[in-house]
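One protein chain omitted, others in place.
Labels A, B and C are assigned to the chains in the order they are written; within every chain, residues are numbered from 1.
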Amino acid sequence: MTLKIVALTALALAAGSTAALSEPLKIGLITTLSGPGAGLGIDTRDGFMLAVEQSGAKDVEVLVEDDGQKPELAVQIADRMIQSEDVDVLTGIVFSNILMAVAPSATAQDKFYVSTNAAPAALAGAGCHPLYFNAAYQNDNLHEAMGEYANREYKNMVIMAPNYPAGKDSLTGFKRYYKGELAGEIYTQLGQTDYAAEIAQIRASGADGVFMFLPGGMGIAFMKQYAQSGSEIPVIGPGFSFSQDVLPAIGDAALGVKNSGQWAKNLDNPASKRFVEAFEAQYDRLPSIYAVQAYDAAQLILSAHESAEPSDTEAFRQALLKADIQSPRGKFSFNTNQHPIQDIYLTEVVKEDGVLTNHTVETIFTDHGDAYAADCQM
Amino acid sequence: MSLPLLIEQALNGLQLGIMLFLMAAGLTLIFGVMGVINLAHGSLYMVGAFACAAVAAASGSFWLGLAASLAAAAVAGALVETTVIRRLYARDHLDQVLATFALILIFSEGTRWLFGSFPLYLDVPPLLQGAVALPGGVQYPAYRLAVIGLGIAVAIGLYLLIARTRLGMRIRAGENDREMIAALGVDIRSLNTIVFALGAALAGLAGATVGALQSVQVGMGEPVLILAFVVIVIGGIGSVRGAFYGALLIGFVDTAGRFFLPRIAGLFLPPADAGLLGSGLASMLIYAVMAVILALRPKGLFASHA
Amino acid sequence: MAEPILRVAGLRKSYGGLTVTDDVSLDLRPGEIHALIGPNGAGKSTLIGQICGSVMPDAGSVSFDGRDITRWNTAERARAGLGRTFQISTILPEFTALAHTMLAVQARQGTSFRFFRPTALDRSLRDPAMQALARVGLDGRAEIPAASLSHGERRRLEVALVLALGSKALVMDEPMAGMGSEGSRELTALLSQLRHETPILMVEHDMDAVFALADRISVLVYGRIVATGTPDEIRSDRLVREAYLGEASA
Partner (left out) sequence: MPERHAIPVRSLLASLAIVLFPLAYALLANLSGETFHVTLATRIAILGLAATGLNLALGLGGLVSLGHAAFFGIGGYVAGIVASHAMGGEPLPFGLPASAQMASVWALAMLAAGLFALVVGAISLRTSGVAFIMITLAFAQLVFYLAIAWPGYGGEDGMALILRNPFFGLATMRPMTFFLIAFGALLAGLAAFAIIKASRFGAALQAARQNPDRLAALGVRPDRIQLVAFVISGAITALAGALYADLNRFVSPSMLSWHMSGELIVLVVLGGVGRLAGPLAGATLYVLLEHFLGGVTERWQFFLGLALLLVVLMGRGGLMSLLAPKGAGHG
């Protein structure tokens, strides 16, 4: 008992002595650095750390941990970061299922969570929270954009996604804007690797377009197999299916595919150019959208720290809400549910110096929020 | 539902079955001859795919990659057999499960170490690009047809190997009585290594051929490993013939389930719900089929002799 | 003559084209030892398997203690009182001799689904088990793990199990196999006594033991019984000499 009191006193003294300066900021970055989804986590970490290094902030500490794409491991790490390391902000999780395991309990313990990617509907609507921010998008946004785009090009579409919550959200988001006919609505297994049966169905459906949301390896497999099938029906999809991490593995089969994103490498603004240059210089590869999102999340947290103490949650929250950053995406602000309001672009897979990447073609949505903000009571 | 579509789906079932057979044949051979259950068989599949992708990328030739996949997987298999599996013959299945589970961890993390976390690129060779027109108005990818042909060739080759050659005779003798074959003066150690390497090479071949259609990434072997186990258990463990028919059965059932179940559900439900329910049921279908078969025939459809 | 306790009638079993049990009929009467002999590959083990329930016959019947048990499983036959010993001593290597025998007592009582009381302190198991061990002369070796018992001791342990189980009849698959002459003599004496409470059907290759013990002998050749009779009758049977003893001496 005595020991504990002494320790507490020491802590109090330490706290007192630094109170004159700005409080140091401790950030817990939990992301997927091993397992099948590690590529996304590595980009997240690298994008985040790039912003931290560029800021030159000295009083910021980032603890990086690998969740191995296992929700229970992520919870364990988050508990440690909250209970033992006393971090101020958690961030970095790539996958919705892991986010759902960590974010609600983190905010319940009075910690900020700033999402770098995952944005399930459950946390954007009725389940929103003053300490939960999303720096990326709302899951539905990119699908909604493709629905809007599809209205101009197609009249009768097959839509396809894996049978899991993000997959269902995807098709729901697409249908929210798409007004044409549906020739088929196909749900595949999560992690499915062979799409012969589905491709046969698509070819026989008489559709004039295919919308597919198949992230990671699933999209790689589908696009390669689709290219071999001889089908002439064009494929479109959200940016997740054609992001920088999977494009090299899909190869030329992806060339010319229209997709959507809130950023692409060719976006004409100084912040984007600076970011791409710095990222390539630092890591010797092209940044993916995940890196951009993490980069912005880090910028947001750092900008808030410039004007508010993390211990004063309300002040820090207000500072975050200002979104006072130079985003590579251009305009960026927060909606009432603390999800982004931003432009969504039509992008196209192109080959640049022998490397596949996305270029923006046009703007689909200007200052786009999401459908759930109305349900969010804060 | 047109006839060409049905034919195409049947071909898809056949192709999936053939691919599973390549995996299952190695597994069941290894079990039949050595009595070893090898969970790391999926890792050898992955080794084949990575070797093919790496060599194809470096040399520009898919065919060199394919040869490399056979070689790499066979070498990895022989290495695994001589360093680990050899010590497990006398052990119970529990130790085998555990050791080969450990091998999965080592292979997966080791591959990530070597190749990084991003999927590798591997494309169908130019010769087999695109679709060909078959009689009956069916368009079918040339590469998948080639995979079917390759699988049937391997099945025939395996049959001839086991039925007609000295090695096959030893394999058959080894299946029946390990002690007897040792007493006959056959070098059982090298026989085991050869069979293990052969099984591994088949897995590597499967990994490479499939890698061209899918994504070459760490962990790609696990889903197919579990399917291959379902196949050999349904077929009767240790029976190569059983593995062949079991693989075709699973290939057809899985394809049919994915194709028909959403349509059947669609008779009762709105399309979105039917798609969800149908695909959910389809993902469970093969396991249900397996449970039914084993409830009726506990030793599988083609149990090798008692 | 007393009513037979075990009766096998018209038993048939074939694997593919190979008939391994061909219309076999035999019986076992109270108080007797009935030996089953025959050359290797005569189908003795398959026949034992069908009598004890590990192999199902294609045709024919097995009745025991007045009941048709043809379709019963091994455990049901054992519960009805048909005990068996195995060709290769079938023991539980981690169990002591006492633990084995206590298991047999508990099986006899039908109390294997009791989850709470520790067996080690349970006199209702322990006492009958020690008695059975004493009868085969293993009471001094009660706490020795079966894996450390000698071959002869394991054979005697198997007999103790049958005693503890209270079997009404006993089927023994080559009890003398692998025994030294000393062990064989001891076991012969033990079995000779045992027949009066538990009649024994035994498959045996050791002709000395067979002719010393058996009240009746049946000869099985190629799945078929070619002769049944007293040791003397068998010794003088021409068919047997040709088919079996002749071959044995060759």
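Rule of thumb we're sticking to: a residue touches a chain if its C-beta (ideal position, glycine included) is under 8 Å from a C-beta of that chain, and two chains touch if they have at least 3 such contacts.
Computed from a prediction, not measured in an experiment: that's the story for all the values here.
With respect to the full assembly, the chain omitted from this view is in touch with A, B, C. Among C:Ala104, C:Leu194 or C:Ala209, only C:Ala104 touches the chain that is left out of the view. Taking the complete complex into account, B:Phe229 is the one of B:Phe21, B:Tyr121, B:Phe196 or B:Phe229 that touches the chain left out. Listed residues B:Gln15, B:Ser108, B:Ser239 or B:Thr255: the one in touch with the omitted chain is B:Ser108. Residue in contact with the omitted chain (choice from C:Val20, C:Ala35, C:Cys52 or C:Ile69): C:Cys52.
The missing chain lies against subunit A, touching residues 3-4, 7, 33-34, 66, 68, 70-72, 75-76, 79-80, 83-84, 96-97, 100-101, 104-105, 108, 120, 163-166, 189-190.
Residue-level contact of subunit B with the missing chain is found at 31, 37, 39, 84, 87-88, 92-95, 97-99, 101-106, 108-110, 112-113, 222, 226, 229-230, 232-233, 237, 273, 276-277, 279-281, 283-284, 287-288, 290-291, 294-295, 298-300. Panel shows subunit C; residues 52, 54, 73-79, 83-84, 86, 90-96, 98-100, 102-104, 106-108, 111-120, 122, 125, 142-145, 147-148, 161, 165 of it touch the chain omitted from the view.
Throughout what follows, only the chains that are shown with their structure count from here on.
Viewed as a contact network, the protein chains fit none of the simple shapes, being neither a path, a ring, a star nor fully connected.
The central chain of the assembly on a C-alpha centroid basis is B.
By the count of C-beta pairs in contact, the leading chain pair is A-B. Note: the chain lying farthest from subunit B is C, by mean C-alpha position. Subunit B and subunit C have CA centres that are 47 Å apart.
Inter-chain spacing, taken between the CA centroids of subunit A and subunit B, is 36 Å. Rounded to a whole number, the gap between the C-alpha centres of subunit A and subunit C is 73 angstrom. Only residues 33-36, 38-39, 42, 163, 168, 171, 182, 184-189, 191, 193-194, 196-198, 200-201, 203-204, 216-218, 220-221, 224-225, 228-230, 245-246, 248-253 of subunit A touch subunit B when the two sit together in their complex.
If you check the complex, the residues on subunit B that touch subunit A are 2, 4-5, 8-9, 12, 15-16, 109, 112, 117-121, 123-124, 129-131, 139, 141-144, 210, 212-220, 223-224, 255, 258-259, 262, 271-272, 275-276, 278-280, 282-283.
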